[in-house]
Structure formats: structure tokens, C-alpha cells
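In this view, the complex is presented without one of its protein chains, the others remaining in place.
We call the chains A and B, going by the order they appear; numbering starts again at 1 in every chain.
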Amino acid sequence: MTGFALWQRQILTIVSLEWKKTLFAKRGLWVYALAFLPALLFGINAIRVQNQRDAQMEIQRAAPNAAAVTAAIQTGMSVDDVTRKLVDDKVPFTKFKRRKKFEFVRYSDGTNTWELMFVEGKLTEKRNRDEARLSDSIRAFAGAFQYFFLRLAVFFGCVGIFMNLFRGEMLDQSLHHYLLAPVKREVLMVGKYLAGLVATIAIFCTSAALQFALMLGAHSSREVNEYLAGEGWAHLVSYLGVTALGCVGYGSIFLAAGIIMKNPLIPATGILFWEGMNWFLPTMLKQLSIIYYLQALCPVVAPLSGDIPEPLKLLATTAAPIAAPIAVMGVFAAAGMVLTFASIYVRKLEINYGAD
Amino acid sequence: MATNEEIVFDNVSRFYGEVLGVNRVNLSIPPGITSLVGPNGSGKTTLMNLMTGLVRATRGSISVRGIRPDESEKLFRILGYCTQFDSFPRGYTGFQFVHASLMLQGWDAKVAEAKAWQAIEKVNLVEPAKRKVAAYSKGMRQRIRLAQAIAHQPQVLILDEPLNGLDPLVRSETIALFREQAERGAHVIVSSHVLHEVDMISDQVILLANGYVVAEGAIRGVREEISDRPHQIVIRCDKPSEMASKIFQFDHVVEARIHPDFQGILVKTTNSSQFHKLLNRLVMEGINIETIAPADDGVNSLYEYLIGDEGAQK
Partner (left out) sequence: MAVYKRTYTTYAGPLTPPRTRFLVLPRYCYERLFQSRFLTGFLVACFFFPLGCAGYIYLVNNLSVFTSMGVPAPEFLKIDSSFFRFLMNFQGAMAYILTALIGPSLIAPDLANNALPTYFSRPFSRTEYVIGKVSVLFILLSIITWVPGVLLFILQVSQAGGDWLSNNWFILRAVVLGQVAWILLLSLLSVALSAWVKWKVVAGALILGVFGIGAGLAGIINSILRTDYGAMIDLSRIMYTIWSDQLNIETSTGLEPFEAWLSFIAVCVICLLMLERKIRPKEIVR
């Protein structure tokens, strides 16, 4: 057996040797924690919203006048007026203070949840904090996906898993076993890369799907069915696709970094910074980052996170959206380029344990 | 010049930054058992790593039976290397370890399995092979690595200190294994610190010191060449000319040169132990000797270290 068929078989062997090592390693547990934390949050949220819905039903039964109370509460009223009204109509509420000046009253009138903000004793704002709306959940999902899952969880997961493939085995002093096999170094690299992909995609896509399911779990089946009949499934597929693409892109970068650099922290911080700056880069430079393409593929665009100071928001440049096929090709092209570059180094790779 | 049956080093040097690994090595190694012998840090491992492409030569070129070390796909079909690194991939059993490397040869799982068991049998590890390598004793780890190196019946077998940590019984079994491999016409290259550990089994030895090849050839030749080589000794004494005339009567003294300040003498002798006995007699005869020092201490002590007493007796 020679040439392509041999390579294929060798790659399969490497993948089957490696994927278990990355997926079931005890030292890789933190990757799971990182990946599944959002799912946990969505799960907690689902339970919370269900409870809240039950509480609202209860209020509808116990305080039939509640809706009228909401209409009666006007800005400018004092805390005492409002609470007296609520007490009269048997509407349960919670009251708390923030920083001396502010007071809040939170209650549900059976259909909506309200948060009333009092400044120096006067009602200034009535906020509808209805958490049971699906559209809000979809937006929250988009935000969590883009700002946490892609940029932090997938990113650091790939740092951990892909850098481990070469640099970790160097540190464990076991890389030479691979280098002493009749395998072209390039084939070895591709095999390890694919093994890393199998592991990361398995972890992160499972988590993304679970998050999506739990996010929907908070809502009534009628709403959910409506959403799924519309664009829901397409959203899920895109989210899974973006997750997988993220692994493809970041994976290639960190595999290369693990081969080329002795200290993987330097490239990781550098790239994190670069990707984080992406919003503020001119379009030309934007195209040199992975997150740009991933962002373009996200079905619901989350707004720039609220924590960023206003002046910086103005600096954010919006690039012309790119078509999905181009974005997908972009990520694959980037990954291909990075891997080609890394192959130059992997060919020169020497076993030099302990000297690092 | 490189026949396809030899391992050829052509003016190979390797530096680790400022540190010398090996320097200007020219060798051509025929099939059979070859021992690389030298003290710690003399460059044995470096030479082996160079042959297998784990490190790259700074200068010069290497060919292993006509294959360059960086052609890993071809090279490791015919080469098995048992390194000095005592580390294994995490969580493997002995069998998995051997099997995995055979799978990478591109063989069927069935074929690979059969070959793996064959090799494991050869090193007598059948029973522990199902256990995790991490729980092996040092000798067992050494042997499982040996099994992995010979599993694909390579034409070139490179073994870095393969006898380390083996008990005497296993040691002789292992040596028999080397013989068997050599008789098939394979290259077996073995490294060791101690010459007399390997000289009985070797067809030829290569002596290394400080990164240089200091001697190579059939073991007998090397030995004679070394013991024939005159030792130089500097003696500081009060009557050098008298002493010179006395010692010149002996055959083993090749040369005696009086130091310009007439306070010492440089002697070249082919038999240093006899010469030292002679010195004792001279002292009895009234010559005051201040100091005796070997003039070529480095090289001499190295040979003494390598060859031991056996060399001196012949």
C-alpha cells in the first residue's frame, strides 16, 4: 500500500488513537466545564421561568385585580402609595434598596413582571421585565453564543486541546513515538488536527445543541413550535455550523502555535486580543480574523455588549455583511493556510525534551 | 560510495547552540552488531537521533541504507529505534503500545495484532502486556520498548542503552535477540557506557568522546591500537640524565627527552604499568622524584575507562 491510500489509513489510525486521549483526559475536564456552563445556565433559566409562570398563574387566581393595579401605578407616585395599592389588592411584591438613593419594587400582575424604580422616593421608571418572551430568549442566546461561547469557551477549549496535541506531548516526552513511525510529518499533523476536531466538535456542538434545547425549554410548546416551524431549525443548524467552523479555524491556529512556539501563552493572548479588537478594525484587517467570518454566519446578530464604553462603540466599524458560502470558504481557506505554514515547521521539528 | 547496505555519515556535525553534540563524524557502518561506546555526554544519543531524524544535522549528510533520515515514511519501514526516553503515551497498555506503532505502518488490524503478539513473546512480556505501561517496572518498560522496536522486523535496529536496568538473565536473552537480528543481515546498533558489556557481542565498536569518534573498527583492532599507543609521562626529578640512561635499557620505553631546565624528563612508554614498577626501583636506587604526571591525561584516562584492565593485559 502506498501513497494516498496509505495516508488515509494512517490518518484514520492517528485519529482513532488520539481522539479518546483528548476526549477522556482527566486534565481536559475544564474544557467540559467551560463548554457546558452556558447550557447549565439555560437549564437553570428554564426552571426559573417555569416557576415564574406557575407563580403568575397563582397570582391570576389570587389577585384578579392585579392588571388594574398596573394601570393605576403612575410615575411620580411615592413608594408608600404604590406598596399600599399592591397590598390592598393582595399582589405579592418584593422591595429592595440600592445605594441609598434607589429603591425598587418588583411584582407580577399575572401576565407581566414589573420592576419599579424609585429615585429618592418617587417612581421614575416602570420596567417590564417579562422574562417569558421567546424573542428575548433568542436574543439572550445570540449574545451568550457570540460573546461567551465563541469568543471564550470555544477559543480557550481550542487553545487547550489543540496546543496539547504537539506541545503537550513534548512536555510529556512522548512525541517521539509518533515521529518514529513511518508516517510523513504532514500526515501526522493532519491526523492530529482531525482528532482534535473530532473531540472539540463533539464537545462544543453537543453543548450548543443542548443550550438551544434548554433555551427553548423555558417556553410554551406553542411558541416553540411556531419558532421551529419558522426559522428555528435553520438557526440551530447555523449555530452548530458556526461552532464547528470555530473549531476548524481556532484549531488550526493553535495547532500551529503548539508546533511553532515554545510558550503557547504568547500567541493565545495575542490572538485573543486581536479577535477581541475585531469590532474596531478596518474591514481589510477584519478579514484576517476568524471571528469576522463566524460573526457573519451567526443567524441572530447580538448587539455590541453593553459594557463597552460609548466612545468605543462609535469606533466599531460595521463591515458589509458577507455571504455565507464566502464566510465558510474564508474559514477553511484560513485554516488551510495556517496548516500549510505549520507543515513547514513540523517537517523541521526536533525532539528536544527538557531543553524548553 | 554509499552502497545501499551501509549506514553512512558524511562529515556530520551537530551543535546545540554553543554546545557540541557530535563533530565531524565520518562513518560507514556495515550490517551486523555495532556498539557505540563512550562516557556520559559523549554524543551517542545524538548520533542515534541524527540517524533517525529526531534531530537534524547542523552540517553534513547521513544515509541509512540509502534513505535520508528526513524521509520518515520510507525510513521507519526498515528501521526500529528504542530511545533512551523512558516515557510512554498516556494510558496505554503494553500491547496497545506495540500495536499502535504497527497500525501506523499501515497494516491491517489483524496483521498488526499478530505481529504485536509475536514481538511481545520475543521479549517475554505476554502476561503483563494487558496491563498499563505506567505500572511496569523499569526492566519491563525497557523490554516493551524493545518489542516495539523489533515488531516490524526492521533492517536497521537502533537501541540506546538497551541493557540498562535488565537483570542478568534477561540481559543474556536480550543479547541473544540482538544476535538473531544480526544474523538476518540487519544492522543492530547498540550504545553503552561500558565496553566490556558489549564487546563480546559486537562485530565492531565505535568509541566516542566529547563528540568526536576516537576509534572505530573490529574490537580487537581497536584494542591493540590503543594499547600499542605510547603513553607519555612527565617526571620531575633531580638527576634526569642519569635516569634517562637507566630507563633506556627497557624495551617498552620508546623515548625519553630531558626537559630544558634539567629538572625533569618526558618519557614515552608502551606499557605504563611496567614503567611504574620500574620507577619504584629507581627511587630505591637513589633518584629523588618530585612528581609523576601523565602528559596526555585526558586521552589516556578515557581509554583506561573504556578498555579497562583487559586492554592492558593483552
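Some notes on this structure:
FYI, contacts are C-beta pairs under 8 Å (C-beta built on N, C-alpha and C of every residue); 3 or more make two chains touch, one makes a residue touch a chain.
These numbers were taken from a predicted model, which means no experiment stands behind them.
Within the entire complex, contacts from the absent chain reach the displayed chains A.
Note on the undisplayed chain: of the listed residues A:V159, A:I271 or A:I290, the one touching it is A:V159.
Annotation: of A:L6, A:L23 or A:L37, A:L37 touches the absent chain (contact as defined above).
Checked against the full complex, the one of A:A144, A:A195 or A:L349 touching the unshown chain is A:A144. Subunit A residues in contact with the hidden partner, per the touch definition given at the top, are 34, 37-38, 41-42, 44-45, 48, 98-99, 129, 131, 140, 143-144, 147-148, 151-152, 156, 159, 171, 263-265, 268-269, 272, 305, 307.
Here is the rule we go by: only the chains that are shown with their structure count from here on.
Separating the CA-averaged centres of subunit A and subunit B is a span of 57 Å. Against subunit B, in their complex, subunit A makes its touches with residues 1, 6, 9-10, 13-14, 17, 21, 25, 169, 172-174, 176-185, 187, 347-348, 350-353, 355. By the touch criterion given at the top, residues 16, 49, 52-56, 70, 72-77, 81, 83, 85, 87-91, 100-101, 103-106 of subunit B touch subunit A in their complex.
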